[in-house]
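In what follows, a structure is listed as structure tokens, so that the remarks can point back to it.
Here the complex is missing one protein chain, while the rest keep their positions.
And then subunit A:
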Amino acid sequence: MGGWLQLENLGLTEGGVRIVADVTLEIGAGRTAILGPNGAGKSTLLRLMHGLLKPSAGRVAWPQPLSQGMVFQRPVMLRSSALANIEYGLALRGHAPDERRRRAQAALERVGLPELAGRQAKRLSGGEQQRVALARAWALEPQVLFLDEPTASLDPLSSREVERIVGEIAAAGTKIVMTTHNLGQARRMADEIVFIEGGRLLEQTPAAEFFRQPRTDAAREFIREEIG
């Protein structure tokens, strides 16, 4: 058991519907992509891992406690400036005002938006908001960053920028777990693929192997349809 995150018979049933069913897996890779068709339960699985949802069966085990952050499909900005949005997370962690300002500005620079510091976050474009959301998560220097379809509502240019930033966050040592239904993105960004369908884990395969020769028919079918 070398993984830093272990799921044991994890399940979530809501209103009689099984959204995640009996998932047992261990995540040890630096960059993991959870792949699967719409409605497969990817986002729910991610929320269970992050602790936003309580499992109705099984458990999520962290062999060592790791600090976590999450970026959502649609960025949620507070009604304040971009900089203040990033500082907010730092304030919750108890950082002093000077330190907050310094780290928030550094984070904005890393996502390439230092000039937007004083702008109203809610008035920024979707792509800019997502980059501020990434800066907000990054400023907290999490050991694990969960990303739920981070580019699904963005144009190609913004998507590339988000991928670049996530790549840098990973390169700086943060472990990444992201959901996506975008094969190209999974191929570009992941070391390992977790493929789920109907709430069940179908395979967990190193990325190179997954795209060359998936182990299950469902994954093969999924790849064919997505490329098709």
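As a convention for this text, a residue touches a chain if its C-beta (ideal position, glycine included) is under 8 Å from a C-beta of that chain, and two chains touch if they have at least 3 such contacts; residues count from 1.
Following the convention adopted for this analysis, contacts and distances are computed from a predicted model.
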**OP:** Consult the UniProt record of the chain that does not appear here and report its protein name from "Putative aldehyde dehydrogenase", "Biotin-dependent carboxyltransferase family protein", "Tungstate transport system permease protein" or "Ger(X)C family spore germination protein".
**Re:** "Tungstate transport system permease protein"
Original post:
Which of A:L25, A:L52 or A:A106 sits in contact with the chain that's absent?
Top reply: A:L52
Subject >> Residue in contact with the excluded chain [from A:L78, A:A96 or A:A171] >> reply: A:L78
Original post:
Touching the left-out chain: which of A:G89, A:P150 or A:P214?
Top reply: A:G89
Subject >> Option touching the unshown chain, where A:G11, A:G69, A:G127 or A:P214 are the choices >> reply: A:G69
Original post:
In the full complex, which residues of subunit A touch the absent chain?
Top reply: 47, 50, 52, 68-70, 72, 76, 78-80, 88-89, 92-93, 120, 122-123, 136, 140
